[in-house]
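To start, I am sharing the structure in question, which I have written as structure tokens.
In this view, the complex is presented without one of its protein chains, the others remaining in place.
So that you can tell them apart, the chains are marked A, B and C in the order they are listed, and the count of residues begins at 1 in each.
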Amino acid sequence: MKTKISLFAMALCTFSLLAQNMNNVQMPEITRINSRKFINVPNIMGYKTLKCDFHMHTVFSDGQVWPTIRVDEAWQEGLDVIAITDHIENNPSKKFVSGDDNSSYEIAKPYAEKKGILLIKGAEITRAMTPGHFNALFLTNTNELDTPNYMNAFEAAKKQGAFIIWNHPGWKAQQPDTCKWWDIHTELLNKGMLHAVEVFNEQEYYPIAFDWCNEKGIAYTAASDIHGLVENLYDLSKNHRPMTLVLATENSESALKEALFAGRTIAWFGHFLAGKEDYLREFFKASIKISQISDKKVYRVVNVSDVPFILKSTDGTQFTIAAFSESTIEIPVSNKGDFEVVNLIIRSNKNLSVKFPF
Amino acid sequence: MKTKISLFAMALCTFSLLAQNMNNVQMPEITRINSRKFINVPNIMGYKTLKCDFHMHTVFSDGQVWPTIRVDEAWQEGLDVIAITDHIENNPSKKFVSGDDNSSYEIAKPYAEKKGILLIKGAEITRAMTPGHFNALFLTNTNELDTPNYMNAFEAAKKQGAFIIWNHPGWKAQQPDTCKWWDIHTELLNKGMLHAVEVFNEQEYYPIAFDWCNEKGIAYTAASDIHGLVENLYDLSKNHRPMTLVLATENSESALKEALFAGRTIAWFGHFLAGKEDYLREFFKASIKISQISDKKVYRVVNVSDVPFILKSTDGTQFTIAAFSESTIEIPVSNKGDFEVVNLIIRSNKNLSVKFPF
Amino acid sequence: MKTKISLFAMALCTFSLLAQNMNNVQMPEITRINSRKFINVPNIMGYKTLKCDFHMHTVFSDGQVWPTIRVDEAWQEGLDVIAITDHIENNPSKKFVSGDDNSSYEIAKPYAEKKGILLIKGAEITRAMTPGHFNALFLTNTNELDTPNYMNAFEAAKKQGAFIIWNHPGWKAQQPDTCKWWDIHTELLNKGMLHAVEVFNEQEYYPIAFDWCNEKGIAYTAASDIHGLVENLYDLSKNHRPMTLVLATENSESALKEALFAGRTIAWFGHFLAGKEDYLREFFKASIKISQISDKKVYRVVNVSDVPFILKSTDGTQFTIAAFSESTIEIPVSNKGDFEVVNLIIRSNKNLSVKFPF
Partner (left out) sequence: MKTKISLFAMALCTFSLLAQNMNNVQMPEITRINSRKFINVPNIMGYKTLKCDFHMHTVFSDGQVWPTIRVDEAWQEGLDVIAITDHIENNPSKKFVSGDDNSSYEIAKPYAEKKGILLIKGAEITRAMTPGHFNALFLTNTNELDTPNYMNAFEAAKKQGAFIIWNHPGWKAQQPDTCKWWDIHTELLNKGMLHAVEVFNEQEYYPIAFDWCNEKGIAYTAASDIHGLVENLYDLSKNHRPMTLVLATENSESALKEALFAGRTIAWFGHFLAGKEDYLREFFKASIKISQISDKKVYRVVNVSDVPFILKSTDGTQFTIAAFSESTIEIPVSNKGDFEVVNLIIRSNKNLSVKFPF
């Protein structure tokens, strides 16, 4: 008789026999263990790499969850920082849901503190094109942004010290045939009312926006813009939600704010990282450890980050270093070691170049 | 050179090179595929086995999600039927959320129809002990149950043709030292105002309630009573939420109602099924297919259900037939084939007996 | 205090406290449960769909495992039938491993019977090009094929009633610049010494060979040609090994033989099925169940097979029905319902056409 019954099963047996003497019995084994996912990314350049999602909604605008759920999701998925950015101007649930523009933050903040998630007060300035939609972070009183004239909203945000992001600049609903930077955006930039662009939003990315970030010296961001459940939109067993990695001196609101205004960000979406060349180079170097095995053409490669690296050489050699893995690779004798990392993007049409062995 | 680069990676390469010519680019590969989980349970006794959860909350009482999210969750997890059962009497979100006792149903119904989930109109009569908490299903106007006197609420429910379930009868908040059936429950039963009991609620089960179901001829149910996200409470990669299996002539509201009033239910929680002996026997027989391999003591066992079966013989022989699996087992020559299925419960202190080969 | 300790953990506690009184203690919970994977494919056209791999090696030629391991692997992965096809002519292990050409079969057969795996006696006729490598199945004495002249080997195989498959016809080691059908293959075909071609071998497929199968009326096959561990070559958590599906009257050697000579096969590799149009159409129809939900453009689609179906319409509409899943799809009003199933291949340049709703 093969007795491949597990101890677990034996526990169940005992359990059911004992049960008759009890009024109620906890069955914790069917529930999720109270632990969260690790996101493995290296700390680089002396900074801590914070994992942030600065764009999401709740029932206080057109989202489908109570604000505390956004904290639960972020905690489960391993994020450090979130901003709830309910639309200021429109709330399709208003037949049922009241409250003012500060309500979602006020409800979620105490819970976020208990869970150890840094919740930044934010809101979405939601206007027709131009100028479009913008997230303002680090607000003190969102209600002051609820004004008929959009410029007044930007002024109120600036007065509160906000960090302002242009959301989904190539969104078809607003820019159907183009992804254009308008004069108003130059004006906002010049007035200190525009500090970043979403190069990625939800499931969509905007290659042209990469170049704006570089040319205009503004920060790269990526965000989920989630309205329903993160779990239902992204396959979290294989991937993470889109997020902005922020290189901060520590995990605190003031350090985050300093880092954002200094532009120390990397946009992370799917298998792609987009950002300044030097940040991506440092990220790559901190992720990969290479050592030679017995033979001079065979290497052991360790990748300690959750980002895979897809490498391509001019001679056609290409390979993928899987995320968080150890692998061996063989490089052809003739290969000179010049590789492009196809998924590390430093311009809309340019990837990071690296020299092997890294 | 090992070129273990996947086609997927190649697609990404192409993708990034092309991207410069586009305004926005969909990246569907990072999102969840739009498919739902199968729950594998056999149809038995000529009925269709419906997978139902009759107890859950939204922001319209003390839950943390918009009603449509309950439909999304149910769909993802493979359920057929749900009832949203917001508390009639109390709503801690009422500072922000208004609406009446019918609102959550009205919001969720059109979405449920679109997703193919059968949404039953329900509500939770939420009273101090005695009598405790009760779910009323198949309501037509929940507002009529919002009365000071609980008996008036039961009368209104009965008038609307409701199926009424006593929730978490051994809940410590209401019955700290006991799990007692009071006279009022006999009265409700006699008046046709009590048709089922939750033998399992959320993470807790009530062995004593098994015997009530049997003695009094009322239906066995199990429910999640979910307030936050199902995903955060239960480990759905390993298990399903607690649910009631209903043996109905078809997947329709009228067939479900007929089946519930006829008491054709099985409570399923963790690895346990609880219900009438004949239903569990049929379930077991329909799940297991056995064939002999070359040697007379070795069998191939196929289990087409998602329920594992933990078997124990009087001679100490025990084994587990894993859920949805094919396996081989060897039975000792001396074994007479009398087994108890430890996780199929027909009384608080009695499990289903089966004769091998089944 | 959150007491999210599982019963399993509690079992461990008890366990360690008791352990001091025991000499040795079984810890079955760290071992694999003795169950095998289901492969979900429909039975079609009144036949049973047998899952078969007819090409693999052991230490008795240039493989790296004892013959019994091939049975273990097949059992774990859910196969019905295998043939061990050690090279007749060459054995790089012969410094250490002796035995004759029947040894691997003789060693594995009793174990296969005990596990319920149908083991077919086979061997690989391994010759330079032309004619190349061929698997002969249903042999009675493999030693008789060990002859200097290849035609004598074919004659011996035919005399034993063998079913003969041309292996990896486009293998670069033998046909570096082409995938050509030579005169000798016509001769073998005409002499009744060639009954099938591998359209897929290990990780490689041969589109041209599809057309041969169709033109010449011979059977389509796919095989692993595994030498090391199946587990190390294929990612079994996501996929299955390449295999030949055989439509047989029952799971027996005689029924299998009848089905193979009648050409009732489908080659299955990765997400692709290749075979005769009518078999693939029946397979598709038996896999997919469609029902309309509330709205006439929204369908619920159930796929009961482990094959995903990638559909593409002339108007650009395309979607994937995931393997073994239930999903909802919406079809644009303008779409006429003419779809091509991109991964069901009936010619090298032609896929199965289907009409929606199927």
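The rule we apply is simple: a residue touches a chain if its C-beta (ideal position, glycine included) is under 8 Å from a C-beta of that chain, and two chains touch if they have at least 3 such contacts.
Everything quoted here is computed from the prediction, not taken from an experiment.
When the omitted chain is restored, the residue from C:Lys114, C:His271 or C:Arg300 that touches it is C:His271.
Contact with the chain not shown here comes from a single listed residue; of C:Val59, C:Ile164, C:Ala259 or C:Leu280, that residue is C:Val59.
Only one of the listed residues, A:Asp100, A:Glu113 or A:Glu250, touches the absent chain: A:Glu113. Listed by residue number, the positions of chain C touching the unshown chain are 1-6, 9, 12-13, 16-17, 19-20, 22-33, 59-60, 63-66, 68-69, 72-73, 76, 93, 95-99, 103, 107, 168, 170-172, 175, 177-179, 200, 203-208, 228-229, 231-235, 237, 239, 242, 269-272, 308, 310, 312, 317-320, 329-332, 335, 342-343, 345, 348-349, 351. Annotation for chain A: contacts to the undisplayed chain at residues 33-38, 78, 113-116, 293-295, 298, 300, 320, 322, 324-329.
Going forward, only the chains that are shown with their structure count from here on.
One inter-chain figure worth recording: chain A and chain B are separated by 35 Å, centre to centre, where each centre is the mean of the chain's CA atoms. In chain C, the residues that reach two or more other chains under the touch definition are 33-34.
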